[in-house]
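Of the protein chains in this complex, one is absent; all others appear in place.
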């Protein structure tokens, strides 16, 4: 469940912040009481999201120190809301003055202006990917709870999809191991950018998690990851490749493993009818190439005049490596929320 | 926003019903007052969802007469909740007795049992696609409101994706017309089933609709359509094909059309930063082949014993044609909800 | 949590229906799976709400047969939403034609028209107390779950408040037994109406239930019962009488009872800081005299002309007796919702 700047039901994150305002941050509500927080783990997750993961780096130094303001005492959660902030360093509003009346192509400049009649033109404002830092904080907390329940969330970049790789996947008897965990390193032309695909595997979720018919676990995961900036596609299990197979080829037959009913294959990606079946939950997210190029780009001003935008600073040529911990964070938030809410399914 | 059996914020559908219980139905809350309802239009939408759209048909006669119980007086909406029911005809519980303790592969039998400790084994129960009839009713109401606002929602089945078609799409200057509206007719082996892809185009949505950062229009559409039974993938605009292009190739450059700022291309699918940009909104949904085959299938019983399930009755070999009006319904619900909520974006 | 026609979070009721439409009804979502339903108990609760509890009766025969349409199989809940309807009998729209353009004083005629630009003028439409029948159905289901958890909800009418009775209450060492359970029977002048006060006691709620800071158990109870037609006041524990005492007189001192920490008195009504403390939860609701008199009343038409409205049919001179099961129903819904959601408070 997402409503404007809030996601989650019984475990939720409400976030705030523009990229060049004083700070970004959020409130995690519904964190179970009595959990010892490993702050170093939070710091490590933040480091994974920091610039410089994708070769070329953004010049902007994001130290991203998280300050926790409530909900934790002596390192243990109180059950009350956890407020946190991350100060924005290196604010140089003047750097962005030339964009005040300019809409960059494939950015959110024009749409925010259309919606609100006003926008923060500095570095993307609320639409900046900087906003995802708050997600990683909430995700890091969620992961620590999930770990205690034996659940892990691991994402990695996969090679660009091709028909061939899809076919081979269909023949594999299982998705239990992600098909490719090494980093893609194809050549991006100078000044240009590339997108990519992130695969995420959630292990250790028992059968029974998810809230049909509208709160299916697959729907909630789709909603959550599609809210990440630049996400343009989502698929679970075989996903779009299902259309290349007939029903008889992709049934996940049941077997008995360790005395428990399980499936021999995992074409469905761990979810049937919107509810987890005990197998690994596997989904993929497609990210478009980031729209900020290191070359002149043609924009338009609010009067409709063409404007050439010269590149400034340095930016990641591929956002995908930095998106990985964000995908994990969103998945962790959704899974924890659903694991908790499942406690009320039966008397 | 979806919560268990409710979807939508200010315009919402709450639905109920098992396939072989007395009735299914729902409550549409937040329908604007003063709208003249065209009941014939509702009936036509229901007919599009009825069995027999996909060649082979389900033997079960679904007349699907909708009885409206409230919220409408003399054919005009009152602003109060619209309750409606659709009686289930042709209930023959005995036909399903053999499935009482059996889990069919790639169905929701096992997961519902795992979640609730009990399940309605008759024809899929709550997990049956029959549940989507309530969605179509709500969608038919939403469409009538949208029509008054100049917004249309049109879905169609596209050929199975191939690398080739994807590449050609990337070269097209626009998605304003869906690439393929004719029906797929490839050969499905006797007794087997096939999945497919539905493309949906929403025309007439002004720039500014969507609620970032978690309620992005793309996230909400993803959530809504991924909650349709058998949906396994979602992509917007170029979607997964974005990874085959560099940033410079897929920027949607601005132009001035009829005195308004628009984009020359529509790689992004009509949404930037989670907010509509005034272009057509184009997304695709992948459906897996339906798991009910017209051939013997191996299941498992609750004790872990293998069970052969013989086919009974007749079932659609491809659900995609019947899924088309459901995709439209979900899209219409999301768009209306967001168009309405956008009224509070500014003072 | 209430949103338009929905109340509750993890256990919720969404209701629909006008008094003179085809039917009223609702959907109970979040009913725990595996509960054996006692339908006779539901029928008895409905009978308590039926006309004729308050001496003078409404002529309208409300048999109020509840038809359950989903969510229950062989008498046991499935965990899926429970849809139900109650047909409206004895619809005679012509009886209300004279009210089509008339606003009765202290009714919702004018306000519904102002809000929606249209209204159902027949017998109050959506604003009719008939709507509360759906609440009693949901409450009857909630009570059955609560009973299994050792929780009971009992309301009764109390004498009209007076300073004297309030003072005596303050001196009582405990509220564990409601101060007065006999029915009020003061004389109501011919053709006139009277209001009254309902006290409700909830027994068996363990300490720890409620969701501060905005979802305090007291807030949620207040919201829920103040949504009952004609409710105009709410107080918990000593309530308004607290202002007649100094702090030192009304502290609920702790004692140890049966090896557990409890309070010697219960001035606070069983809730501290928005969370139950294990004592009985005691609150009162004030209902205004019903505005439908059995004597000519002056209204106004939509043009602003004074109109004399002649009494028709027969109506209850005091709604309070019929409100008692509705108060219990709302309390039961809130308490069950909160008992369930408390399962996620700790890991």
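To keep things simple, chains are lettered A, B and C as they appear, and every chain counts its residues starting from 1.
In this section, contacts are C-beta pairs under 8 Å (C-beta built on N, C-alpha and C of every residue); 3 or more make two chains touch, one makes a residue touch a chain.
As the structure is a computational prediction, the values presented were derived from the model and not from experiment.
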### Summary
Given B:118, B:282 or B:341, the residue that touches the chain left out of view is B:341
### Query
What is the set of chain A residues that contact the non-displayed chain in the whole complex?
4-6, 14-18, 21-27, 29-30, 33-34, 67-71, 73, 76-83, 85, 115-120, 125-126
### Query
Going by the touch rule given at the top, which residues of chain C touch the chain that is not shown?
1-7, 9, 15, 103, 105-108, 110-112, 114-117, 126-127, 131, 160-163, 188-189, 192-197, 206-216, 218-220, 222-224, 226-227, 229, 231-240, 242-248, 250-256, 259, 261, 263, 267-269, 271-278, 286-291, 293, 295, 297-300, 304, 342, 345-346
### Query
Taking the full complex into account, what residues of chain B touch the chain not shown?
9-11, 30, 32-35, 79, 145, 148, 212, 340-341, 343-347
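One rule holds for everything that comes next: only the chains that are shown with their structure count from here on.
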#### Entry: Angular offset of chain B relative to chain C [C-alpha, multiple of 5 degrees]
180
### Geometric centre: closest chain by C-alpha means
B
#### Entry: Distance from chain B to chain A - Cα centre to Cα centre, in angstrom
24
### Task
Report, in whole Å, the distance between the mean C-alpha point of chain B and the mean C-alpha point of chain C.
38
### Task
List, in ascending order, every residue of chain B touching at least 2 other chains.
4-6, 15, 115-117, 126
